[in-house]
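Here's the structure, in structure tokens; my notes come after.
Note that one protein chain of the assembly has been removed; the remaining protein chains are unaltered in position.
For chain A:
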Amino acid sequence: CRTQQGWTRPGSAAMSSGGTLSILRSDSYAELSQYRDQHFRGTRYDQERLLRKSCTLYVGNLSFYTTEEQIHELFGKSGDIKKVIMGLDKVKKTACGFCFVEYYARGDAENAMRYINGTRLDDRIIRTDWDAGFKEGRQYGRGRSGGQVRDEYRQDYDAGRGGYGKIVQCQ
């Protein structure tokens, strides 16, 4: 006869007569954050619908020197990656500290949110968030100098992100 593994997979917790418990349904790491891309074309409703079925994650706080290979190695731990798109400085066309990771399956992206978000890549704590889907142009930083907005105004020194913020550098 057929056998199954000793510990059942979590998915079978719900049952026709009993259902499950809300404390066990809690999945805060995989939920949508408060952030909404202001450049999104469409209604808030559309945006949230896309976010809820997306297989793409935005990844932030990368070092400028983190490579696609390193990202692939880390994010590959939660499933097969379809594509990695590096974020680029709009002017210099070099990496500017963020990227998109697209998985084939939403479940794999959810596991990345649960277990890779908030851990280290290239010795930096990275942050992941749901993305409504890559569109041409979204790979560029939106800061005035070409990089990300956060690097325009920050006051601290960050060796992995070009040193001081632009506003400090221009003084």
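Going forward, a residue touches a chain if its C-beta (ideal position, glycine included) is under 8 Å from a C-beta of that chain, and two chains touch if they have at least 3 such contacts; residues count from 1.
To be clear about the criterion, contacts and distances are computed from a predicted model.
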{"item": "The complex's invisible chain, by UniProt name, from \"Protein transport protein SEC23\", \"adenine phosphoribosyltransferase\", \"Translation initiation factor eIF2B subunit beta\" or \"NCBP1 protein\"", "value": "\"NCBP1 protein\""}
{"item": "Residue in contact with the excluded chain [from A:L51, A:C96 or A:L121]", "value": "A:L121"}
{"item": "Residue in contact with the excluded chain [from A:G19, A:G42 or A:G163]", "value": "A:G19"}
{"item": "Interface residues of chain A (partner: the chain not displayed)", "value": "1-10, 12-13, 15-24, 26-30, 65, 67-70, 72-74, 77-78, 80, 83-86, 111, 114-116, 119-123"}
